[in-house]
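One protein chain is absent from this view; the other protein chains keep their places.
Up next, chain A:
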Amino acid sequence: MQKMGKQKNKTASFSFWNWVIASIIFRLILIYFPKNLNLASRPEVSTPLTSFRRLAEGYWLKQLSMSPYAGSMYHGSPLLLSLLGPLTVKRIEGQPNHLLYSLVSVIADVVSAILIRATGKNLRLAYLRSLESLDIVKQTKASGEFFKILSPGDAAALIYLWNPFTIVACVGLSTSPIENMAVILCLYGACSRLVPLAAFGWVIATHLSLYPAILIIPVIFLLGCGPDAPPRKLFLQKNDKEEVLNKSKLPLGFSWRPITHFAFWALLWSAYVLVLCGISLKQFGGLWEMFKSTYGFILTVEDLSPNIGVLWYFFAEVFDFFRNFFLIVFHVNILFMIMPLAIRLNHRPCFLAFVYIAIFSMLKSYPSVGDSALYLGLLGWFVNELADIQFSFFLFCGYVGVSLLSPVMHTLWIWRGTGNANFYFATAMVYACLQIILVVEGVSAMLNHDRKLRNLTTSKPQDAKS
């Protein structure tokens, strides 16, 4: 899909909005074949957390004035029930059953794409500004020429919109488009320094799927020192060398003001969300019940039905008395990576966010293709920096191969009965490996890019001499 986005960018008569409209039309066409595609029942699309069927079930339970969490069917937020629940039962005569709900997903996708585009524009401006302040615009002109046409915002938005994973998640009626929108809202708000918006996005994303909580670190960096730039050291070195104290060219130092703002707003929003949840769950056990069956369900990996992650298989095999230990190990695994990455990539908070999202969508307890769609879309922001990423072709083929092989293996196991769980789990492992390679190569390409910039700044005087 990256291919499509990029390709279209190249052509002179490129029109971003045409492609957006085309993607909407494509989604609508697919929505009109719900029975035949049967995407909503695919394990790749709907996990226990994002499944449409479970949402509808939760809504029905609530309508019958029972707790929506009764029977371990629904594990999402009570707010989603109130917002999307009515759409699960509303039908229009002569139209597909869940048209209204699908339309909400489509709108969520488009909004996410627009936000990604706006953020991408911000990032590009920041990139150009930093190049300017380093006086290496000329050196990078060649690459700039290549990427001027290819603005990262457009690329990222189109990659997000046309990624088959996004399309499948949208047409498969899962709630991940909305979760993704919350994450993107948070990043957009942080990038364009709209503190209340960022706080709102962060609170909602955390509320919906817990894992985006760790995005607080990139958000703090974003608010504190602005969007992605080359390492601060570089600017300082340069200023030392030229011995011209040009303060205006220095990037801003870390400022605490927006962060206190953010903390305030985050507190406010979370209190608000909790109050709303509390009201809607008043008769059904209150907030504690909600925490137990949403966050508790995520953290204890209760549902071991197969998905594209690696945890279900492991916890199906593991002995019961080791279970708690391994639960801790697996979740700490995510937390372990937070600090080193934050230290190494603190000058590039958006990229840091991308890496975090990729990591938790690989290690989360119920991953779906919707999560991959998010980080693959965000990858488009860094087309300039990641231009010389290694193994790009291999990764692309790997993603194509795995996403085709995984349903086939699932069919072989469940429907034909000639395969077994190992077949399906093998594809899940390959998928996890691919994601690891993507993250590793992405990070190393980014560091190489920084190195290249440093070389350019330091080698400039020599060029001038010659």
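Methods note: contacts are C-beta pairs under 8 Å (C-beta built on N, C-alpha and C of every residue); 3 or more make two chains touch, one makes a residue touch a chain; residues count from 1.
We adopt the following convention: contacts and distances are computed from a predicted model.
Asks: For the chain that is missing from this picture, which UniProt protein name fits: "Brix domain-containing protein", "GPI transamidase component family protein / Gaa1-like family protein", "General transcription and DNA repair factor IIH subunit TFB4" or "ARM repeat-containing protein"?
Replies: Hidden chain identified via UniProt as "GPI transamidase component family protein / Gaa1-like family protein".
Asks: Which residue from A:287, A:412, A:433 or A:447 sits in contact with the chain not drawn here?
Replies: Only one of A:287, A:412, A:433 or A:447 touches the chain omitted from view, namely A:412.
Asks: If you put the missing chain back, which residues of chain A would it touch?
Replies: Residue positions of chain A that touch the missing chain: 2-4, 6-7, 11, 33, 35-38, 139-143, 145-147, 387-390, 392-393, 396-397, 400-401, 404-405, 408-409, 412, 415-418.
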